[in-house]
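A single protein chain has been omitted; all remaining protein chains appear in their positions.
Labels for the chains are A, B and C, by order of writing; each one numbers its residues from 1.
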């Protein structure tokens, strides 16, 4: 399999088009703003080449029968989805945070496998064949692929075509024989700095007058006309420091500013078929929201470990916190479990792609927007004042000739060294209110959206009928409508 | 398939050995204390004979290839378990409450399928063959089978053999060539009044000096030497009334008082093999706690329906309560979903029986001991003061010549009739603090026990290693033990 | 002070006008449907005559300087309100449930003290003087007074004067020189059976066309033309039993059916001054919702005690449940505390009556509709399966010659006797899902109404200004209004 070294080379070979703090990032694998997310993704290649993890991180291609990175594979069974979730949980355990490039592009590609078949069936297009060719390439090159769904959106009360600024949503500017020209912003896109390519999918269900916004394609990260601006994150300036105040892994999110970018037709999988844009969102959220419970569970696992380690570093036995660890575990397994249920209750799409159960997936999204917050609170509760806001002197102060020794003497508390205690406190700070926080509330869409889906999936009349039958109410009833 | 009529006949044919309020119950299908749970169970036979439900309520025997009631079947795949859960959810929807006779015996029989194979392998016994013969009979006769796990327990600080009264735990009094003689109490056993037989399994993991308590067998409900006392339930006297103040379905729980009961060897599946008693509990709870999330979800479905119906009866639109319905649904699907995950992550036992994942199953038990309480609270919140404590005049008062008309006029509120509104309020009372409350906190064992299992399943050292790797802590750490 | 005996005599002297289950209740102090609530109220007179409690249960009249029952007193300071709350908490501790006759009339009388002053000031009426005369009488006779605010309401989408049935709301049928004639239903009124009189206040804020619904007065419980129908409660039929399955105290709620009832003008305190009906509701809820936190705290205290006692009866040490007891206590003190804050932040009305802080009072209402449910759940969690649904044989079965001894032997678990354990289990059943449940969700109005008040009290623009100042945002901002 592709190795860490191969992967890093593939990133270095790309042209620079990224910025943060107004400065160009010329080499993502060494630049402080991006090297941590690259490190996170590199660990996936380490795992693929490590016998302990290889079975999870690699698989056999449905298309070619070759051994490939799992995150490039088609998912045709609920078992495939489950392994997606397991891989994500393991990635969080190995890195402490989100590695979007081994996850979102994977999901987008599978969703488009289903949607292109539907489009082709109606319009006689050959999108799926194009996609298949690209997938084979991605499999062979073990491409890390981010995906971009969220547009900048602008004024929420107006439709895409009524926005003040046209770049508020990505859109087709021109259709040419050999491809399309697109402009517009996709925002808050995870893992871009560590990715080889970016998969673009529509962010909403569009109508005929919005056909230009119904676009799906995949582009190299360094495509001509694309400017990428890395967003800030909590404590992101700490990534520019030396010293032990921040872990070596990380996550990034980016604004993608497309300005008349030409995408050749081989890489285009939807171009104006607005009717199917909603399907993309439906399938995407169903599968994505099933799997994100595994992400927060994996981070929760690290939080259990970090809290237990902190207890030791504080000189306290784990037993004292047993009930709190159990609560953390319940939260972790609940989001993991409801996601698995969404897979189990899912169905195979005619294209072969497995599509998870909507109601269960969106139920999970609401849990993912809530339970990890409790897990973090408990982690801070166990860890003590030293972790709550990272209330410790800096690494530089630990080393200061005048007072560093004094600090180290009073920081040491339990069986762990002063520096070990400091690093553990910093880990919890990083996990709970630092640069490692992944964004589980709104990532993959907001809980309020999930609630609307849930509401639409509750079979109210059926449930009323059950209630009537048990209660012995036989008359017809009708909703009185809103009070005037 | 066996019909409601056949089923009722099978119950009527049994000898009377049941009591409540100090009075003998001679006919369970007409006696007010038992007729409601019989009605609940009868609906399973209606469903099996109804094309809409037949596929769920019946299946093909793994043993004989014949069509049987699903609740008599062996469960060999996670799909079988899922259908168990679906059947239970549907039973709650059809009856509003618990029908233990189509559920617990089913679980006990499957668990014993696995455990007898283990015992036979060690001791060369032929328990599984005996069990197989009994299962074939149960399948052919579509037997409704309760199961009894919980002993009276007595002083929790003493072991079974150290109790003041020997009948505190069920135990073997005598081993004979043709069978065993047992005495002792199993308590809080659900669905007995509606069952043909009762499956006895050990309630704990026993040691050599407690070998006599390691007993599993199945007995007819009316076996010689068994006295059954029905326990009370909230508002249980209402079951003795006429009028619309209580639904027609119901649940019962019983004390089973065994006094030197002879069980022929063909019906005995464990008799002293103490080492395997803990296995029974382990497998039983794993599978049972996976499926009970479906029960409370099914009751939750009826609560959504009842609350929506009550809103109408109060003259209020459902839309006003949208967020509350969504919360109810999230609770329902969460317990259902985590249970499904336990099935999906389970494994086939060498005997073929499917055993669910422990961590996920016990996580679900803690949720089942919590979320339904919130669902009930929301149901009462939506329903208004009229449902909270059933604050309505009685059916007799509705019909009173002097003031009945007045009451009916002022009770009528929305599009539903006064009586319909009253029945709906009574349904919610029954579901949330009346005779329909099934006991989701301690049924199938208490949450505190589940928490202990969860704690034992958290791989603390592994999680600490993940945390150390992300934090960059390389030193050895050790738990400081309890503070002296 | 008036004694229990005096009090019981005063009840016996009244004319029968009460019904339950279609039967007349001729003597409230002996009839099974009402004797328990009478017992509850009688304990207030015991307390007033008991040196340990006398200071709390009696006070000095602001009007006459004489020693009176506290529940007949005017409340002019936050300290007076605090003592109201303390008295209510103590009443719950002494009876386990709600005694509405020492509480709601008290509140109504104080609220009307303020409102009559406002009406008199505008209209030159002499309502307050009339009220004063009645209060002096109530003080001298130590009257137990229920109060009735909630009308039957009917179709919630229609105003009182547009209802299908005129009796849906209480209203003035005729104004005469010597008084008024009223008809209509007040429903779900607590403590009526144990009261000497009933205080009627309007249930909403009315407009000019609804002036006939703006009526406040006080009537003897047995006034001509009033029919009282006791409502059902969970397990209410158990009140008709002998044996130990139900405590000796209790609560009742009633439907009051007024049919052309003449109220002499001395007892009328509002008759058409619709503009002030909203004030009644505002002041009533502010003071009432401040104090109800004490009620549920008092019941919570009994639940802590009951759970601890049950642990002992189960043979388990309290220490095992420490964290759960702490959670129960936090819930209790939170509702008690937020209520006290509402008093502390209140203000004296020009009439001298103390009016509690709205925002804090309604915040408390939402907590009272939520936290006690958690306390009950924890109580059931600690108590074990035996308490969850009262899963024990009946008192009659305990005494059965055939199997009673057997039951008693297996029910005995810890240091407590079998009967003691059974009574404790029944107490928890009664408190958490039996006849002792008081109705904290909707009693005194529903949480949803409280939430509307809270919303109206949040100073959004002020808080936005704070946020802008800290964020450094200087521009004007405006709410975009609802999305079209």
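Basically, a residue touches a chain if its C-beta (ideal position, glycine included) is under 8 Å from a C-beta of that chain, and two chains touch if they have at least 3 such contacts.
This is a predicted model, so every value here is computed, not measured.
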| item | value |
| --- | --- |
| From C:94, C:223 or C:399, residue that would touch the chain that is not displayed | C:94 |
| Options C:154, C:234 or C:315, residue touching the unrepresented chain | C:315 |
| Contact with the hidden chain (one of C:12, C:60 or C:417) | C:417 |
| Hidden partner chain, touching residue among C:52, C:178 or C:475 | C:475 |
| Residues in chain A touching the chain absent from view | 19-22, 150, 152-158, 164-165, 167-168, 185, 187-188, 227, 229-238, 240-241, 245, 253, 255, 257, 259, 314-316, 369-370, 373-374, 376-377, 380-381, 384-386, 388-394, 396-397, 399-400, 402-403, 406-407, 409-414, 429, 432-434, 437-439, 441-443, 446-448 |
| Positions on chain C contacted by the hidden chain, ascending | 78, 82, 93-96, 244, 247-249, 301-306, 308-309, 311-313, 315-320, 322-323, 325-326, 329-330, 333-334, 336-345, 359-360, 363-364, 366-367, 414-417, 420, 423-424, 426-427, 451, 454-455, 457-458, 460, 462-473, 475, 477-483 |
| Hidden partner chain, residues of chain B it touches | 156-157, 323, 480, 483-484 |
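Following the convention adopted for this analysis, only the chains that are shown with their structure count from here on.
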| item | value |
| --- | --- |
| Distance between chain centroids, defined by C-alpha means - chain B, chain C (Å) | 37 |
| Length of the line joining the C-alpha centres of chain A and chain C, rounded to whole Å | 51 |
| Multi-chain contact sites of chain C, meaning residues that touch two or more partners | 156-157 |
